[in-house]
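What follows is a single structure, and I will ask about it in a moment.
Yeah, one chain of the complex is gone here, protein chain that is, but the others are all in their spots.
After this line comes subunit A, so read on.
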Amino acid sequence: MQNMIETKSITKTVNTSEGSLQILQPISFEVKAGESIAIVGASGSGKSTLLGLLAGLDEVSTGEIYLDGQGLHTMDEEQRAQLRGDKVGFIFQSFMLVQSLTALENIMLPAEINGLDKPKQRALEILEQVGLGHRAHHYPNQLSGGEQQRVAIARAFITQPKILFADEPTGNLDAANSDKIEALLFDLNQQNKTTLVLVTHDNELAAKCQRQLNMHAGELTETTVDSVTTTVDVESQREAS
């Protein structure tokens, strides 16, 4: 199976008032197409930073990232935007809906921006799928948290992305809603054969993914399914490549 994501020794360094700070140590790993992985770790461990890099929202300081075979690290912001529009879907902890657009219009937005045909029809279909057909013309602030996240999921899937990045998708929801959202997310993921990269500090949610990567102080280790922890051997991977 081909690699949907491949990183080679990526690092991230930021400049602060007290000098430069490396917030990601060199990281190399691969994610196969259709795989689901969870990146877990405590707050401040660097998992969101990693997500930002993988999704092409931010630039690596060093190293290489390939998304569906395309080198993100060589692209400028415009090219990355194009790539995101074509291949990537996003779900955020804070939903990130455009407040002045209705549920339906929020879902249509990526389809319109990326020039897909019949955006409205597609949006209505997927809105039904997430069970919000009756809320199409409501604004985000008229929806509950769970409903907003369902709209966000619908928006993420409308372009049938190859990769879906989810940042704490249930972080702002109560238990009951969390379950529903998780179920929906994994359902759609399977239906669409999407590669899922999920950032969470919820171990239960992480356990539902095929692989779990653990971030700690900017370093990544992989937890295997049989609960035996092995360090992702950065050096050996680098040699292998």
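Throughout what follows, contacts are C-beta pairs under 8 Å (C-beta built on N, C-alpha and C of every residue); 3 or more make two chains touch, one makes a residue touch a chain; residues count from 1.
The rule we apply is simple: contacts and distances are computed from a predicted model.
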**Report entry** Name per UniProt, for the chain absent here [options: "Oxidoreductase", "Acyl-CoA dehydrogenase", "FtsX-like permease family protein" or "Monosaccharide ABC transporter ATP-binding protein, CUT2 family"]
**Finding:** "FtsX-like permease family protein"
Requested in this report: Return the single residue from A:6, A:35, A:68 or A:105 that touches the missing chain.
Outcome: A:105
Query raised in the report: Which of these touches the unseen chain: A:66, A:139 or A:186?
Result: A:139
Query raised in the report: Which residue from A:30, A:86 or A:222 sits in contact with the chain not drawn here?
Result: A:86
Query raised in the report: Can you list where subunit A touches the absent chain?
Result: 48, 51-52, 55, 57-58, 77-78, 81-86, 88, 90, 92, 94-102, 105, 109-110, 112-115, 139, 141, 155, 159, 167, 172
